[in-house]
Every structure is written in structure tokens, then in C-alpha cells.
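Only one protein chain is missing; all other protein chains are in place.
== chain A ==
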Amino acid sequence: MTETTEMSAIRTFRSDAGAPLDPELRSIIARFVVLAVLCAGVALLNENFLSVANFTNVLRQASLLFLIAAGATLVIIAGAIDLSVGAILTLSACVAAGVMHATGSSGLGIATALAIGISAGLANGILVAGLRLPPFLVTYGMLWILSGGALYYMGGIPITGFPREFRFLGSGFLLGIPVPILIMIAIALAGSVVLHMTTVGQQMVMMGANRAAATLAGIPVRRNLICVYVASGACAGLAAVVALGRVNSADPGMGDPLLLPSIAAILVGGTSLFGGTGTLLGTALGALLLTIVLNAMNLLTIGSAWQPFATGIVLVGAMLADAFLNRRRS
């Protein structure tokens, strides 16, 4: 009895050691392949797809989606969920726009957006980790509180026109590369380092995989949970700065259509909803995949009403694929 368990343990160990790639790397490679096939397919259907202008546009859009999904990826890896990221973006962008209009200072605008994002994340974190309320319900309630606040603040009138140096972050170029893409790369690198190379990052993965065991092992679960929510809020605040810079206007509906795509990007990127596994590179690829699908629909002149439909299909499809693949493996 014990022998057989030992044997099978050794066998799994051996097959692990013998396998050429670890599963995370394999899933990233699989996503690159899907991405390449998708690009080739769309390029065959429409010759404009591979033009520099269109591809830059796709990358910019994907970078915004990635920024809003990056912090939420950490939250999901740590075993919780954040449904309020779109609403945090909306409120941060609206209040920052108001502040810039009143003072004309870009620095103050950026600080406002980040401060609101961080405070909203902190509120989520305290309610979920400190008071142990259900995460999906807390962040769902927060979604409506924040977007209601933004609606009230704006009073139905959009704010447009921001200082040029502020807009640089959303629509400028550095060495020929759009700034949002550089921000995306920086956040992806920083986040990956934290997740894979620091103790806190490893603790997040462990508490996502098994909260009870992590608590027993002495991991500061509550503190880490608050940290990931603050990171998620900060990312949404940063995304607000980029979004404002790009569209040069703030309105209280700007974050609503971003929640569904951001969760879809995380799932398509291979992060498990049950916590414990996931990568930021995967989320970046997921954001890129989803953006390409939506961009292809645009190029093929499919009505924009179908975009939430397609995003929903991608999200449910990714979950179905995940479930069937996992079932086959186990």
C-alpha cells in the first residue's frame, strides 16, 4: 500500500523531471501559438490588419486592458476576486479630470487618480481581509458605489481637454514606441518579479492554492490580501491616467465596458479562478488575444453591439476549455 504510493510519487517526480517544460511555460507557449494562428487568420481575411497603424492601435488597446487586469490577476492568484476595477478606473479618471480642470496641474491629476485607486483598493482589502466579508459581494457592491459616485461627481457633463504633458502618458511616443506599451511592459516585469521572485509573491500563490494551509504555515494571509487589493486599485488608477491621456475626455461610463474584458483576459491568459496559479505574462497575452478578436470584428465591419457578445463567448469558452482540459489531465 505505502509502497505503491511511494512508487507513484517517484514516478510523477520522474516524469516531472523528464518533462521538457514546466506547465506554466507550456501554457504560455500554447497561447503564443493561438495568437500566431489568430493573427494569420485575420491577416488573410483583411489586409489592413497587419498594417503598422492598425497593429500599434491593437497594442495600445491591449495595454489599457492589461493595466486594468494586471492587479486583478494578483487578486485572483491570491484566491479572491475584484469586480470593481472598471468602476475604480471610472471614478479615478473622473475626479482626476476635475482636479486637472480646476488646477491645470498634470502632477496633481496623476496623484489624484492613483490616490483614489489605492484608497478604493484599501477599502476592498479591509472589508474582505479584515472583516472577512465575501469578496465577490463586497467588490460588486463597491462597483456600484464607485460608479454611482462618479455619475454624481460628473453631473452628466463630460470633461475634455487635458494638458499636453499629461496626455503624453496615454498617447505619446518614446523612441518610437507608444508610452502605454512601455508602461505595460514595466508593470508586467515588475509584477512578475514580485510574483515569482519574492517571498510575498510566493506567499500569494500559496494562499491562493490553499488558504487554510497558508494560515497554518504562518503566512500573513490578511496582510497579503490587503496588499493585492491595493495593487489592483493602484493599477486601475494608473489605467485611468492612460485612458484619460488617450481619449482626452472623462465620462462616467468609461469603465463599465472594461470589467468583462478584463476578467476574460485574465482567464484566457491561463490564470485559474480558484487561485494558486497564473502569470502576468499570460494576462498580457490574454489581453492581446481578446483585443485582436475585437479588432478583427471591427475590420470585418461587424456591428459594435456584437462586441460584448463576443467577449462573453470568449470568457465562457475559455472556462469550458479549461474545465475540459483539466478533466482530461486528471
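To be clear about the criterion, a contact is a pair of C-beta atoms (placed from the backbone, for glycine too) under 8 Å apart; a residue touches a chain by one contact, two chains touch by 3 or more; residues count from 1.
Just so it is clear, contacts and distances are computed from a predicted model.
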From "Thioredoxin domain-containing protein", "Putative transcriptional regulator", "Peptide/nickel transport system ATP-binding protein" or "Inner-membrane translocator", the hidden chain's UniProt protein name: "Inner-membrane translocator"
Touching the absent chain when the full complex is considered, from A:L25, A:A102 or A:L137: A:L137
Contact partner of the left-out chain, one of A:F32, A:F173 or A:W306: A:W306
Contact footprint on chain A, counting only the chain that is left out: 81, 83, 127, 131-134, 136-138, 140-145, 147-152, 252, 259-260, 263-264, 267, 273-274, 303, 305-313, 315-316, 319-320, 323
